[in-house]
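Have a look at the structure below before the remarks.
Omission of a single protein chain aside, the complex is shown with its protein chains in their original locations.
Letters A and B mark the chains as written, and numbering starts fresh at 1 in each.
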Amino acid sequence: MGIQDIIEGKKQWRAHMARVKALPPDYQIVYKEMQRYFFKVGPIDLPDGPLLPGIVDFFEEGVAAGKGVLEIIGDDVAAFCDDLIKDSRTYADVYQESISGKPGTTEK
Amino acid sequence: MNFWETLTGSDLTREWKAFEVRAGALPADYRAAWEEIKGRLFPYSDFTGRNLMPILDSALGLLEETAADGQSVHEVLGDDIAGFCAALAGGERSRTYRDRWREQLNRNVARKLGRLGG
Partner (left out) sequence: MDDLTEMLKGTLEGCVLQIIGSEETYGYAITRRLHELGFADVVEGTVYTILLRLERNGLVQVTKRPSGLGPPRKFYALNDAGREELATFWAKWEYVRSRIDQLKEGGR
């Protein structure tokens, strides 16, 4: 469960990070900063969702097209990130729901 | 911290122990930050503490990922761990923090890419 699954030496995660490391340096820098931002904001589908691998797919295409990373996502990396998770609930959202006492979240 | 000790006996204990094992693998400054994060998030918990688990998991994930990257914990969390925790839990103060994270992201990217270009 949770982010630990993708963090803790899991094969899939290692394979994922190996793909990141194969990217040119500018792509790697941006990828890592983006990932850090996502960890803070905490979209709930981050650990097993298609978001992170999808970004690597997209970046690999940019590399193949011979472009620099900011050329393909623009200067405002944060705006790009927010666009990517616009429809995702975050852990903070879930938490806020739990304390506002919405149905289905109460403890036994 | 007493609160966490009261968790013993619940099914959260196992999950909790797994957190501690992971935290134990972190560098010392990160471990200290983790202790502070736990303390700061404590007021946000409900009776069982269950509602905090995903948030703690996410915070620990951030620490693990950045520690592996060789960054100092200060670079990652800044001075205001209390504010950081408030933002993790969401609610009123989190909006300004999200803005700060946004700026931090763009600033870091600009700085690191600049360094790359020499």
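Keep this in mind: contacts are C-beta pairs under 8 Å (C-beta built on N, C-alpha and C of every residue); 3 or more make two chains touch, one makes a residue touch a chain.
Computed from a predicted structure; not experimentally measured.
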Visible partners of the omitted chain are A
Going by the touch rule given at the top, which residues of chain A touch the chain that is not shown? 54, 57-58, 60-65, 67, 71-74, 80, 83-84, 86-87
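Here, only the chains that are shown with their structure count from here on.
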How many angstrom between the C-alpha centroids of chain B and chain A? 16
Residue set of chain B touching chain A in the complex reads 18, 22, 44, 46-48, 50-55, 57-58, 60-62, 64-66, 69, 76, 87-91, 94, 98, 101-106, 108-109, 112-113, 116
Residues of chain A touching chain B in the complex: 2-4, 6-8, 25-26, 29-30, 32-37, 39-42, 44, 46, 69-70, 75-78, 81-82, 90-96, 98-99, 105, 107
